[in-house]
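Each chain you see keeps its place in the complex, though not every chain is here.
Chain nomenclature is as follows: A and B, assigned in order of appearance, with residue numbering initiated at 1 for each chain independently.
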Amino acid sequence: MAGAKGKARRGPKAHPAEDPVEGLIRGELKMHELDETFGAEIGTQLRRAAAERATGTRMRAVASTVIRPEEARKNIENFVGASQIPLGLAGPLRVEGEYAKGSFYLPLATTEGALVASVNRGCGVVNAAGGARAGVLADAMTRAPAFVCRDLAHLVATRRWVQEHLEAIRKAAEGTTGHGKLLGISPYAVGRTLFLRFAFQTGDAMGMNMATIATEAAAKAIEKGTGARLAALSGNMCTDKKAASINLTEGRGKSVIAEVSLSSKLVKERLHTTADAVVDVNTRKNLVGSAKAGALGYNAHFANVVAGVFLATGQDAAQVVEGSLGFTTAEADGDGLYFAVSLPALEVGTVGGGTRFPTQQECLNLMGCAGAGKARKFAEIVAGGVLAGELSLMGAIASGDLGKAHARLGR
Amino acid sequence: MAGAKGKARRGPKAHPAEDPVEGLIRGELKMHELDETFGAEIGTQLRRAAAERATGTRMRAVASTVIRPEEARKNIENFVGASQIPLGLAGPLRVEGEYAKGSFYLPLATTEGALVASVNRGCGVVNAAGGARAGVLADAMTRAPAFVCRDLAHLVATRRWVQEHLEAIRKAAEGTTGHGKLLGISPYAVGRTLFLRFAFQTGDAMGMNMATIATEAAAKAIEKGTGARLAALSGNMCTDKKAASINLTEGRGKSVIAEVSLSSKLVKERLHTTADAVVDVNTRKNLVGSAKAGALGYNAHFANVVAGVFLATGQDAAQVVEGSLGFTTAEADGDGLYFAVSLPALEVGTVGGGTRFPTQQECLNLMGCAGAGKARKFAEIVAGGVLAGELSLMGAIASGDLGKAHARLGR
């Protein structure tokens, strides 16, 4: 819009109250101050109007939304409407988990042609093999503040203090939350900087905010008790929204595995290939290729399915980063194929965050996963969907169908 | 929805043509076959109706969309409506790039409270410092097929053949595309597997599909010329949608840097801290903390801003993974602060993919970035937005304001 600001400066000065749109463009009014003065509904219209006028463009589609401005306030500032992302359904997919038992549709919001079709095909193959077996192997949201100590001796003393005052720290942390439970604190030292990785059980919320607030309270207690200075409430060893080995190795959020066993007949009839061919491609591409690239994702396209479900169900899209971590493994198993996906850091919730928005809530409902008591069930279904997506794509590569599939679907 | 399939099985069998919804639930009709028979509009309604009936839930909000089913067909299968994600505006942000010159609004689709406010604050500080200087340092989309050779000698011969037939390979590759240009091919060998990382200039498209199709044509020529067997069109050294060192080091898509220089007065008045404090936090958190965690993201929250803009403008959400890579650097500079963000793998386009959908096109228009000739401009603005986001958050941490900001914004 080259000149939004410029234009504003050039125009004659109007009283903002008389024309708040002009006031916004001139910078005399601030976008974030409008809701308090005019209410969220009018504030939203004014922001849109100002942006439209300043840039000479229109935001009709953005304005056409089921989201009510008032409802959006806890989750966004300077609200102007919605981004609408196409939504497709894959499945139903049969999942036999500890929490998820049954058949489930997978809502996927995406603009990548062929993705839903591919996952859908995978669901069919998994179903034909009796469904995806899935389980949540660990469940802990982490936050790792960094403390500065005076020197090594002080760091060692601080670390010891934390070990010896775990109950007091727990009390401080859990006092901030109704649902969070402190599972443990892992210390890491570099020079005189002490990182403390707090792990919380956060119920059905993804839990990043809960963990942050609880950790802040704990950090204050530690500062007070030890004299160490809190340098950053997040010291990046959490690790949130950055790909990191610590998450690949130790996990974060839900650590989920889904697996399926296919007979050689099924591999042949539905995937048009053999177990050996799938294993061979998986080794060369997902293991050796990824390793040679210094990757932290040993899979074909976890992120596609994770992103699709995240956008559909109100998860944090930036945490697709962690969702991309993990392994696809394939083993020739007797006469058939053992195929599994391992997602160490699937960070999801069924309450809080973006889950309560209209389309998101509908998609969670569709999966039987809205609200309390559903987060692990949801994680197992997502893992099942990732399994279907990997199986379909790896099968296509092994059978040499990939190019044809892309061409057919117009990509 | 435990039982979608189950229910279907239990009901009496109706002729699908009489009640296609029942036919879908029973599995006699396939979701992806509907559009051809009934048209996209009716097909979409039938899919929704079937999913609703099978699960006993409703998808009214999903159905309420500005996206027309017919338009969605190239980008999604089994379309049922849209996911609506709240959209807020930050800025305007002043950017002085090679391609982007002026002030630009940043549309951010997110449900993370405080994010838009924080980026918005950062924009103000950057503007007060004269704007973000930005540049695209490299621009290449990659695809890396894996070939199996008979043995080491064959691999060496294949590698040599590729070097000696670069023009023929280029011709095969570029024959598939009107815009893509082959920039080069980097070979990598592990055992007898040869990975060839193709790099393309892809104009204003993000270019993954273009690169894939062009690489496929090239791969066939290589198979024919050498006898090496194509094991996988993507051998994961691309690396697409997985975090990988090769992208952090060598780049993928747009490699962009944005920087700003702040006087100490500005740091004090607007960020309530000092250059030294920002540098100290940046070192402990973004460099040391990330390194100790084995991370590939040496920043605070690139992914938040990248995801926000990606969802708003029709980029591929799964490529937030690559967008999370990179560095925030802070240096005490004479009396002030030099602050920069380096994003080696920002994979964006202003044509193709999801960019043509209604709200996405509006957001690109708002930024003056819709259509051809705008991709590098867009990349520079996004980098500027990431700079604003990092500066605001790092300033808040350095000043100890973070807890207060979260509390104030109701997170």
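To be clear about the criterion, contacts are C-beta pairs under 8 Å (C-beta built on N, C-alpha and C of every residue); 3 or more make two chains touch, one makes a residue touch a chain.
Quantities reported herein were computed from a predicted structural model and do not represent experimental measurements.
K.L.:
With 2 copies present in place, identify the total for the complete complex.
P.N.:
4
The rule is simple: only the chains that are shown with their structure count from here on.
K.L.:
Whole-Å distance, subunit A centre to subunit B centre, using C-alpha means?
P.N.:
Computed from C-alpha means, the inter-chain centre distance equals 14 Å.
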